Every structure is written in structure tokens, then in C-alpha cells.
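I have placed the structure first, in the form of C-alpha cells, so that the comments after it can refer back to it.
The complex appears here minus one protein chain, its other protein chains still in place.
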Amino acid sequence: MEITLGLAALKLVGYGLATFGPGLGIGIACYGCCMATARQPELQGRLFTNFIIGAALAEALGLIGFVLAFIV
Amino acid sequence: MEITLGLAALKLVGYGLATFGPGLGIGIACYGCCMATARQPELQGRLFTNFIIGAALAEALGLIGFVLAFIV
Partner (left out) sequence: MEITLGLAALKLVGYGLATFGPGLGIGIACYGCCMATARQPELQGRLFTNFIIGAALAEALGLIGFVLAFIV
């Protein structure tokens, strides 16, 4: 039994796996930000900052997967 | 037994994996936005902004997978 898989063939599969966590994590961060803002409206600026930082960190992981497809 | 998988054969599989996290994340973000809006209706504009930003960040990860199918 021989299975032949080239490098390029798995690049997009790898990227697909790389977006799983970040996509889900951003959604959960947004959920937390919205619920917290509704509970303490006067903290909306601070909560939004927290959300953006968390989403940016998660997004970076996905984008690194995109970059990795070109430099591998 | 020989299994040959070329590059193109896995592009759509990779994209399919890439939509899993973002698709789920957008739904969770929308859920949070709706529940928070119901709790604090006067914040609906702010909550909607949070939701759109989170959904756009997650959606970008999925769309990058679509773009990657053409440039890899």
C-alpha cells in the first residue's frame, strides 16, 4: 500500500486546521464581551479593549498559518 | 494498493476544514450579541459593533482559506 502526498497538497489542509481554534476562540471572545458589556455598560470601553486584544492574538495564529503556507 | 492524492484534490477539503471554526464562531458571537441586546436594549448599537467586528475577524479566516485555494 502506497500513499503519495505532496507537500503542497497538504498546505491548505494545514491552514484549515489552523483556523479551527482561532475562529472558535474569536466567537467566544465576542460572546464574552457582549455579555459583559450588557452587565456593566459603563465598562464598555475597557471590555472592548480586552476583546480586541484577545481576538487579535487568536487571529494572529490563523494568519501565521496563512504565511506558513508560503515559506514552507 | 496505491493511493494518489494531488494538490487540487485536497483544496476543497482544506477549505472545508477552514470554515469549521469561523462558522461556529460567528454563530456564538451572534448568540452573545442577541442575548446581550435583550438584557441591555439601550446598548444595542455598541453590542452590534462588537458583534460585527468579531464576526468580520472570524469571517476573514474563512475567506483567506478561499483565497489560499487559488494562490497555493
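In this document, chain identifiers A and B correspond to the written order of the chains, with residue numbering beginning at 1 in each.
The rule is simple: a contact is a pair of C-beta atoms (placed from the backbone, for glycine too) under 8 Å apart; a residue touches a chain by one contact, two chains touch by 3 or more.
From a predicted model like this one, the values you see are computed outputs, not experimental measurements.
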**Prompt:** Since one chain has been left out of the picture, which residues of chain B touch it in the full complex?
**Reply:** 1-6, 8-17, 19-35, 37-39, 41, 44, 48, 51-52, 55, 59, 62-63, 66, 69
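The rule is simple: only the chains that are shown with their structure count from here on.
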**Asked** What is the distance, in whole Å, between the centres of chain A and chain B, each centre taken as the mean of its C-alpha atoms?
**Response** 9
